[in-house]
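First the structure, then my questions, so here it is.
One protein chain is absent from this view; the other protein chains keep their places.
Here is chain A:
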Amino acid sequence: MSKASHTTSKSLLTAEHLTWCTDGNVILDDINLAVNHQSFTGILGPNGAGKSSLLRCLYRFVKPEQGVVRFDNQDIWQLHANDYAKHVAVVLQEAPSHFNLTVYDVVALGLIPHKGLFSTANKSDEEKIAQAITQVGLTHKVQQSFEHLSGGEKQRALIARAIVQSPKLLLMDEPTSHLDVRYQIQIMELVKSLGITVIASFHDLNLASAMCDNLMVLNQGKLVVQGTPQEVITAKMLSDVFGVCAHVEQHPQHNVPHISYYYGYKQDDTHSGDEHA
């Protein structure tokens, strides 16, 4: 079970007693967490557990009722929005439709926190944008409409935008849902290769286990477990939080926990062994 994390100077981002309610419903309940420099943190939890809400509090979109979020030991609500955006980039799933923005335009949006009103992009900005687009492998699509990209390409373009923002911390809300397996792996490896601190929410527990240094499990607005994948991904946690029966073993390649789910189990619990897949 979670213990209140202590604010240490080596943490890049911390949250203390974070509580957020809407319309009388407690969405986040007294959450304490600390995220270290250069770490990759995954946020897990069933639907409605508060993953997106927690991220929203962290990226300064909603102000929590209680508690404080600190970035580099500074309360994020004391910082100017623009200053926070210079250090923290966010990749969400929202995408524009019916508007003809090119991939280049979308990626160039990453300059916003760093640019004055009338300033035009200079040579080094152009290079930064070109570099980011190359890094995500979208060079051949640079002048295409963002709207006409596939889901994986859109996500890569948004990551390129985040790269241009040159953040210390990258927050991602379910970056890989709706993507093919190949793109899931591709995007995660791309993000890992950036060498910055990442916090991302996940639907796919095996992907999270393979990618993250640290996992946090939310359930009904509470942070119930956190730790390394080995500590967090257990058959007991899967049954307590997600309500599924599963067998946890070691992944043959990288030795992190790997989950096999059991199907067709009913309320009676004999050692449910009837797998279909």
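By our rule, a residue touches a chain if its C-beta (ideal position, glycine included) is under 8 Å from a C-beta of that chain, and two chains touch if they have at least 3 such contacts; residues count from 1.
Just so we're on the same page, contacts and distances are computed from a predicted model.
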Missing subunit (named according to UniProt) among the choices "Iron ABC transporter permease", "Antisigma-factor antagonist, STAS", "Phenylacetate-CoA oxygenase subunit PaaI" or "Methylenetetrahydrofolate reductase" = "Iron ABC transporter permease"
Message = Please identify which residue in A:Val69, A:Leu111, A:Ala208 or A:Ile259 touches the non-displayed chain.
response = A:Leu111
Key: Per the touch definition above, residue among A:Leu190, A:Leu205 or A:Ile259 touching the missing chain   = A:Leu190
Ask   = Which of these touches the unseen chain: A:Ala34, A:Val136 or A:Ile259?
value = A:Val136
Ask   = Among A:Leu28, A:Leu44 or A:Ala89, which residue is in contact with the omitted chain in the full complex?
value = A:Ala89
Note = Across the whole complex, the chain not displayed is touched by chain A residues 56, 59-61, 80-86, 88-90, 92, 94-96, 98-102, 104-106, 108-113, 115, 117-118, 126-127, 130-131, 133-137, 139, 142-143, 145, 165, 171, 185-186, 189-190, 253
